[in-house]
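All protein chains of the complex are present and in place, except for one that has been dropped.
Up next, chain A:
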Amino acid sequence: MLELKRTLDAKGHGVLEMPSGTGKTISLLSLIVAYQRAFPLEVTKLIYCSRTVPEIEKVVEELRKLMEFYTKETGESNNFLALALSSRKNLCIHPEVSSLRFGKEVDGKCHSLTASYVRAQHHSNPNLPVCRFYEEFDSVGRQVPLPAGIYNLDDLKAFGRRKGWCPYYLARYSILHANIVVYSYHYLLDPKIADLVSKELAKKSVVVFDEAHNIDNVCIDSMSVNITRRTLDRCQTNVDTLQNTIHKIKETDAAKLREEYRRLVEGLKEANVARETDIYLANPVLPDEILQEAVPGSIRTAEHFVGFMRRFLEYLKSRLRVQHVVQESAPQFLKDIFEKVCIDRKPLRFCAERLQSLLRTLEIADIADFSAVTLISNFATLVSTYSQGFTIIIEPFEDRTPTIANPVLHFSCMDPSIAIKPVFQRFQSVVITSGTLSPLDIYPRILDFRPVTMASFTMTLARTCLCPLIVGRGNDQVALSSKFETREDFAVIRNYGNLLLEMSAIVPDGIVAFFTSYVYMENIVASWYEQGILENIQRNKLIFIETQDAAETSMALEKYQEACENGRGAILLSVARGKVSEGIDFVHHYGRAVIMFGVPYVYTQSRILKARLEYLRDQFQIRENDFLTFDAMRHAAQCVGRAIRGKTDYGLMIFADKRYARADKRGKLPRWIQEHINDGSLNLTVDEAVQLSKHFLRQMAQPFRQEDQLGLSLLTLEQLESEEMLQKITQIAHQT
């Protein structure tokens, strides 16, 4: 709270690490809401970004509680408007559209019903289907703002049903005047979406990125482009369609094209004015410079632009025909393209804007169909705009299958700060927080910002409810490690199996085990099966395994929880960096122990990663090894942190790799885990670990009452106000 207040006062940015389940969300919410109430002119809006849909909904529910508390204490209902925003898939109430399973389908279908020209055509031809919810919203929804209150996704849907308005567009419209907006951080970080959704959000907002330990990857992902042969083929058909449509339109409605041309001559003035007056969030795909200029003449007419795209496409095709791996920087690429097909840098930069304009003019119904050509044009703009921070890698085949030609052009972003820069620049306070952000100083470096506060908090516990153990050896003294040299070693695999078997016998309910990669897990499972270890484990618990198929894994997960629920107990074998490790919590009996088999390093042979490491070294002076270890440890911490979601929860954290005992690895774990690792639990054998866990579990199984926590980790109001406690709190605060 103190640190947060300081950050808000200074109107700066902050990095806060707080263990999960200690009320991170609620303290952030309550302070910022209080701040908003106290200084309504200083902070007008809270933008709370989280990672997954359930987390977003959780935040809103907590907010609802907070507001209920306000009404109870103050006796008056405050007129806060808070709402969650999610994709159409989660908000659509149109009976046909919402029954579609995939987000992309929903988006496409929605677009085909709500696009402006579709609706225009509907006026002349009433048989053309439109979405009645959108029509209703469009005609009356904007006039009256959404009444104050807390709207979760379901509340929005219910409200939409009642009024007959489209909840998605209602939410998108309402975030502009809402006091609190909760949504996924893609809506701010991904330039494609941010441009649509978030660009008009007020400057005096506080932005919170929760669960932000992976934020750099999100940034990078949103700016990177992959082009395969299939993309190019689809792009080719797109361009052909464009050409045909232009021809058709020329015959029937040439005025429209002329009108577009006129607009382009005037340039992107409008956008420029908007940006200068600081209404919009900057779009990294749309760099400042091009706003000053008109679209260059060479691509101003529609035919010329299509021809230009064709040339660009041919060039890309020729590049994909290489036989060996090529890596080059953006300037090199531009030079080459100029030499080969005489494409200048300037028109390339306008590519994305020009295409958008054309698509609008041509009244293309389904934007989803044109994703390929949009992708290519975005690539063109990016590659010509940024001379640094990106790299181009062309791989003619996959590493594992050198015989099959499958050329891919990776245009990969290496600098996460590019995508997040507008956010830091625009909003007065950005708070980055998560349960696992250690080591703290690396985030400001890779995201390139200067935080006012950086703090890592630990849990105040009435009992040590987490028990991190580092198992470095098997019972036969074989060193346990997942490092590459011993990966296939039977002794290691057997000892890993032994560890799981022993644990399955003593840990109640659920155990989650994480492997470093999917392939590694597959191999280990197979050899455990051959050695009969799995069968022995089955005597104690049921086994569920994460697969690469999300639906199958969801089913396995549900069954796993069911098995934990009914007392049979189960083991979930899962993969670090997988979906399970990122989004699923294993509270209480769903995860009494987490076993981390090995250190989850990324696949270091990937060229993209190598390029990124080089870039980090050159630009930010971060050593390759430091970054790799940091990355591995944050994932390991993420995995083991899944089991502890609060003070009443308890769980074992077993790090099964001798490398964890080293100071450089251990030191990169979050403080709240680190402080419970003592020298006695550093390099254990399987047997020793079993003994320690038995002891721990027996202690934890004792009833844990509220009174035990009172005064320690739970304070009554009187205790909180007492002098002594205040002193203690300031003391703790000074330590951090």
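Please note the rule applied: a residue touches a chain if its C-beta (ideal position, glycine included) is under 8 Å from a C-beta of that chain, and two chains touch if they have at least 3 such contacts; residues count from 1.
Quick note on the criterion: contacts and distances are computed from a predicted model.
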*Determine which name in "glutathione transferase", "Thioredoxin domain-containing protein", "General transcription factor IIH subunit 1" or "Regulator of G-protein signaling 7" the UniProt entry assigns to the undisplayed chain of the complex.*
"General transcription factor IIH subunit 1"
*Of the listed residues A:Arg445, A:Lys579 or A:Lys694, which contacts the missing chain in the full complex?*
A:Lys579
*Of A:Leu28, A:Cys131, A:Ala563 or A:Leu616, which sits in contact with the chain we cannot see?*
A:Ala563
*Per the definition of touch given earlier, which of A:Glu3, A:Glu17, A:Asp138 or A:Asp190 contacts the omitted chain?*
A:Asp190
*Residue of A:His123, A:His324, A:Arg450 or A:Arg539 in touch with the missing chain, whole complex considered*: A:Arg539
_Per the touch definition above, residue among A:Ser112, A:Ser412 or A:Thr453 touching the missing chain_ = A:Ser412
*asked:* Please output the residues of chain A touching the missing chain, sorted low to high.
replied: 23, 52-54, 56-58, 61-62, 65, 86-87, 89-90, 103-104, 154, 183-184, 186-187, 190, 192-193, 217, 220-222, 224-228, 231, 371-372, 375, 398-401, 404, 406, 408, 410, 412, 522-523, 525-526, 529-530, 532, 534-536, 538-545, 547, 549-559, 561-563, 566, 568, 570, 579-580, 583-585, 587, 606, 608, 646-648, 706, 709, 714
